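Entry: chain A
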Amino acid sequence: MSTKQFLFSGFGGQGILFSGKFLAYKGLTENKQVSWLPSYGPEMRGGTASCSVIVSDEPVGSPIVSNPDILVAMNLPSLDKFEQSVVPGGIIFADSTLIERKVTREDVTVYYIPATKLASDNGYPTLANMIILGKVLKVLGEFNTDDLTAALKKVISAKRADMLDTNLKALTLGADYE
Partner candidate 1 sequence: MADKVLMKGNEAIAESAIIAGCRHYFGYPITPQTEIAAYMAKRMPKIGGTFLQAESEIAAINMVYGVSSAGYRVMTSSSSPGISLKGEGLSYMAGSDLPALVVNVQRGGPGLGGIQPSQSDYFQATKGGAHGDFKMIVLAPSSVQEMAALTVKGFELADKYRMTAMILADGTMGQMMEPVELDFEVKPSPEKPWATNGTKMQRTHNIVNSLSLVPEELERLNFERFERYAIVERDEVMYEEYLMDDAEICIAAFGIAARVAKNAIVKAREKGIKVGMIRPITLWPFPKAPFKKAAEQVKHIISVELSMGQMIEDVKLASECKVPVTLCNRAGGMIPTPEQVLAHIEDIYSGGAK
Partner candidate 2 sequence: MVVFDKPKALADVSMHYCPGCTHGIVHRLVAEVIDELGIEGKTIGVAPVGCSVMAYNYFNCDMIEAAHGRAPAVATGVKRANPSEHIVFTYQGDGDLASIGMAETVHAAARNENITIIFINNAIYGMTGGQMAPTSLPGQVTQTSPYGRDVNHCGYPIRVCEMLSELEGPEYLERVTVNNVKNVNKAKKAIKKAFQNQIDGKGFSLIEVVSTCPTNWGMTPANALKWLDENMLPYYPLGVYKDRSAKEE
């Protein structure tokens, strides 16, 4: 891979910014060039939140992802807003608990993961974001427990070490979902 552009989108409070940040840190620990850019402003308070993440072998030019290779849509407004922006041949990951419709495009690969339901069924109600990210990493062939642990250590403070294990379990849950 030379450059992968990700767009994470969902409700404020779904951990959209966190999963993007985690992915950026994962790139950093693997000596990639990375950037992370959130949407900001009033829409962050309960409306649509999104963030652009770029992971690349080369220096990152514009940090703004307008045509993602990978779209993670965690609610319907996000899919409505960004479905058409995905590059042909790109991948869309949709939280099928919250998005009832199907992706209409035929030139992209789509994975439907009931992330919100998996999260509540397994006792991680706040980690739907990490469940869906686990699937993303699995599909991209980047699901490696050691790398993930290293990256999690960067985004979770030592004081909350128990959260590290929980996040790893959530990632694994998503990765294993068929």
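Rule of thumb we're sticking to: a residue touches a chain if its C-beta (ideal position, glycine included) is under 8 Å from a C-beta of that chain, and two chains touch if they have at least 3 such contacts; residues count from 1.
For anyone wondering why these and not others, all candidates are chains of the complex that A comes from, given by their letters.
The structure presented is a predicted model; accordingly, all values stated were derived computationally and were not measured.
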Complex member touching chain A, one of 1 or 2: 1
Candidate 1 partner contacts - residues on chain A that touch it in the complex: 21, 24-25, 28, 33-38, 40-41, 60-64, 66, 154
